[in-house]
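Right, I'll just put the structure down here and ask away after.
Only one protein chain is missing; all other protein chains are in place.
And now, subunit A:
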């Protein structure tokens, strides 16, 4: 770690007061709150001005921010110690889902624990990067080939289990978490290019194993106009919403594509199209700037981390957040196939909200507990 000079500089500016006492990072917190606020504003419009929807989302945000604050209190060394156990528990639960899982929306994702329903794949979004970070941080970086292979297998096990449910979106996010850590761990560029080439070669193989509805999504992505009223409908209507928004948008609550119900999934996965329609390119740019700020702050925190585990985990969690953003906007704007990934902190829905903010809780823990360590 080469960040000693940074630590020395920031030492006098050590924050005090409630935020410091709660181990919260002010810039990150401000960004996340702003984003959630914008999200509620959009949801009010996308959900046809239904207060009940806003109230439910507020409750979820409350829970998610609560989880974030709790995680921020936990010292990173504890988290590191729990990593392998969390991972093993997660894998076991994923296996359990296959045998005892609840089916919903054509996929088996839920585990009924009696008092509440739990989605183990969601936990994996945190447990996997923690596990890989823990494993790779044991030895000097960059990792040796044998350890890389082990890390790849550790990533592949939950990814395959999740993909089998089938939940392509989550599998993609979990896989990206693993890949991000390997990337941050400094694997060689030759390996990276080899990986890229082999992924391209694996394409047809993956195609062979895909479910029909997944194949259809890919085909639709390649040419949505082939089936304008069926599978292509989502993407066509979404592009119309975005394009008709123009530079300045149609104004809040004035989106015709959304309010006249042409745009499907408008308060969940396709909420970005509502933003684009009502606030235009200017609104989109502002929103992307906000995301960009949060991502940069996350990456900055990673650079400031005092141990390898924290640095790898912090960087990976931030990058996964970015992958969310990229996949969702890419899908809604028609540059990526339709994959069920929500727009982080804005899409209506609770499960991913909790995971994302839990990740930021860990990031805050990394940043705020740092100074308590002897340097």
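By definition in this document, contacts are C-beta pairs under 8 Å (C-beta built on N, C-alpha and C of every residue); 3 or more make two chains touch, one makes a residue touch a chain; residues count from 1.
Basically, contacts and distances are computed from a predicted model.
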| item | value |
| --- | --- |
| Record-based protein name (UniProt) of the chain missing from this complex, from "Cytochrome c oxidase subunit 2A", "Rhamnose transport system ATP-binding protein", "Peptidoglycan D,D-transpeptidase MrdA" or "MBL fold metallo-hydrolase" | "Peptidoglycan D,D-transpeptidase MrdA" |
| Among A:271, A:284, A:353 or A:366, residue touching the chain not depicted | A:284 |
| Among A:276, A:306 or A:365, the residue in touch with the chain that has been omitted | A:276 |
| Where the missing chain touches subunit A, by residue | 2-3, 180, 183-186, 237, 239-247, 256-257, 260-262, 276, 280-281, 284-285, 288, 291-292, 295-296, 299, 302-303, 311, 315, 319, 322, 326, 329-330, 333, 335 |
